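One structure follows; several queries about it will come next.
Omission of a single protein chain aside, the complex is shown with its protein chains in their original locations.
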Amino acid sequence: MYITPKRGVLDPQGRAIEHSLKSLGFHNVGQVRMGKYIELDVAAQSAEEAAGEVGRMCEQLLANSVIEDYRLEVEGA
Amino acid sequence: MYITPKRGVLDPQGRAIEHSLKSLGFHNVGQVRMGKYIELDVAAQSAEEAAGEVGRMCEQLLANSVIEDYRLEVEGA
Amino acid sequence: MKWGVVTFPGSLDDRDMLYALRDVMEQDAQPLWHKDRDLRNVDCVVLPGGFSYGDYLRCGAMARFSPIMESVVNFARRGGLVLGVCNGFQILCEAHLLPGALTRNRSLAFICERLTVRVENVNTPFTCAAQNGELLRLPIKHGEGLYVAPRDELRRMEDRGQVLVRYVNQHGEPSDDANPNGSMNSIAGVANDRFNVFGLMPHPEHAVEPMLGGDGGLRIFRSIVQSLA
Partner (left out) sequence: MSEHPAALPGEPRVDLEQALAHGLSEDEFRLIERGLGRTPTFTELGVFSVMWSEHCSYKSSRRHLAMLPNQGSLVVGGPGENAGALDVGDGWLAVFKIESHNHPSFVEPYPGAATGVGGILRDIFAMGARPVASLNSLKFGSFNHPRTRYLLGGVVGGIGGYGNCVGVPTVGGEVMFDDAYNDNILVNAFCLGLARKGELQSARARGVGNPVLYVGSATGRDGIHGASLLASAEFDQSSDQKRPTVQVGDPFTEKLLIEACLEAVKTGAVAALQDMGAAGLTSSSSEMAARGKLGIELNLDRVPLREPNLTPYEMLLSESQERMLIVAEKGREAELQAVFEKWDLHAVVIGQITDDGRWRVSWRGQAVADIPVAMLADEAPVYERPFAPPVRPSARTTAVKQRPAPAEALRRLLDSPNVGSRRWVYRQYDSIVQSNTVIEPGSDAAILRIKGTRRALALAVDSNPRACAIDPYLGAIAVTLEAARNVACSGARPIGITDCLNYGNPERPEIMWQFVRGIEGIRDAAAALDTPVVSGNVSFYNETQGRAIPPTPTLAMVGLSADLANCRGQFFRHPGDLILLLRTSNPALAASEYAAMFGGEGRLETIDLQKERALIDLLVTLAEARLISSAHDVSDGGLAAAMAECCFSPAGNLGAAVRVSAAGLDSAVNLFGEGPSTVIVSAPPEAARAIEHRAEGRGLECRRVGTVLNDPILKIDTEIEVDVAELRAIYEQALPRRIQAHG
């Protein structure tokens, strides 16, 4: 699951990384955004069920909707 | 790009999240690992070139190879 | 009146808050434990500073779900006074008792220093003992104190006077230089629209004795006492 700062919300970490990369000579980088990446195992019958479950986790705990967006990816096991 | 703590390296964040999720009643979560997710635009001729460039950024700045692993994904624009 | 100070795992300034209230203010203050639900009939609940649950996901995100918070939310809905300092402010935002959110300082570094805030609205239980526009010297110590809220929400908050304290320079004016963390509108602390919940990043409990760098924090505690008198 990927949690990123909402567009329009200041992302000082992304900006700092962008700056450092440029000063290291990577001139072809454009905007950098930094977020969180959370990997978790869920016991579920189906991918849909897992996604639903994780969606609820995000809403409740993992992401703060005032400042963050999230996106899920499910892999079967 | 995804940066995650190497296997075997303590991941206090992941552990704390796991703990919280369980206490919120999500009993079917297994191990949680927390990492960073960085999104950046690179001007490049091809996906390979972009991947190569970002790989170098990771080695030099973005990831710490002693404690972290990284993985890339390239999307054309 | 009675005060309750909540200890979450990772709370750090809980003992300092109790010290300020009991030893300096000579108030009846007692610790509350995060696993309990009983608020013990206190008149004001204080959520102290620290790194609850290590702040490993987002500041305040996990503390919000502890059993005591359920009671705190109900208490606030009934109009009870709730004060959140630093991590406590973050928890109040996460619990949606206050609008907005607190994110990483724009410098990306933790900052510990004494600075000046201006009291913006004295018609609240948290500021009624202060003068309008009064300047208070208070310390901050945080890594994530940049206050954000959606623009339209922010406008409404400003209109209603929910911004209670703002970072200002030595002339008493907000300025970019005097804004330690990049908060929108130089916001240091906000109240909810019913004015019974107040969160701020500066630490009033660390400004209660002249010997320890000043006593500007007393204004806030005295206001609360006065409002309940």
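So that you can tell them apart, the chains are marked A, B and C in the order they are listed, and the count of residues begins at 1 in each.
The rule is simple: contacts are C-beta pairs under 8 Å (C-beta built on N, C-alpha and C of every residue); 3 or more make two chains touch, one makes a residue touch a chain.
Everything quoted here is computed from the prediction, not taken from an experiment.
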Option touching the unshown chain, where C:1, C:73 or C:111 are the choices: C:111
Residue of C:15, C:37 or C:156 touching the missing chain in the full complex: C:15
Given C:54, C:67 or C:150, the one touching the chain that is not displayed: C:54
Residues of subunit B in contact with the chain not shown: 5-12, 16, 19, 64, 66-67
Chain not shown, touching residues in subunit C: 9-10, 12-13, 15-16, 19-20, 23, 49-51, 53-56, 109-113, 139, 141, 143, 203, 205-206, 211-213
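Here, only the chains that are shown with their structure count from here on.
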Pair of chains joined by more contacts [C-beta pairs], B-C or A-C: A-C
Distance between chain centroids, defined by C-alpha means - subunit A, subunit B (Å): 10
Distance from the mean Cα position of subunit C to that of subunit A, given in whole angstrom: 29
Centre-to-centre distance between subunit C and subunit B (centres being mean Cα positions), rounded to whole Å: 34
Contacts with two or more other chains, residues of subunit B listed in rising order: 17, 20, 24, 34
Residues of subunit C whose C-beta touches two or more other chains: 57, 61-62, 65
Complex interface listing, subunit B residues touching subunit A: 2-4, 14, 17-18, 20-21, 24, 26, 28-44, 53, 56-57, 60-62
Contact footprint of subunit B on subunit C as seen in their complex: 53-54, 56-57, 61-62, 65
Touching residues on subunit A, where the partner in the complex is subunit C: 5, 9-10, 12-13, 16, 61-62, 64, 66-67
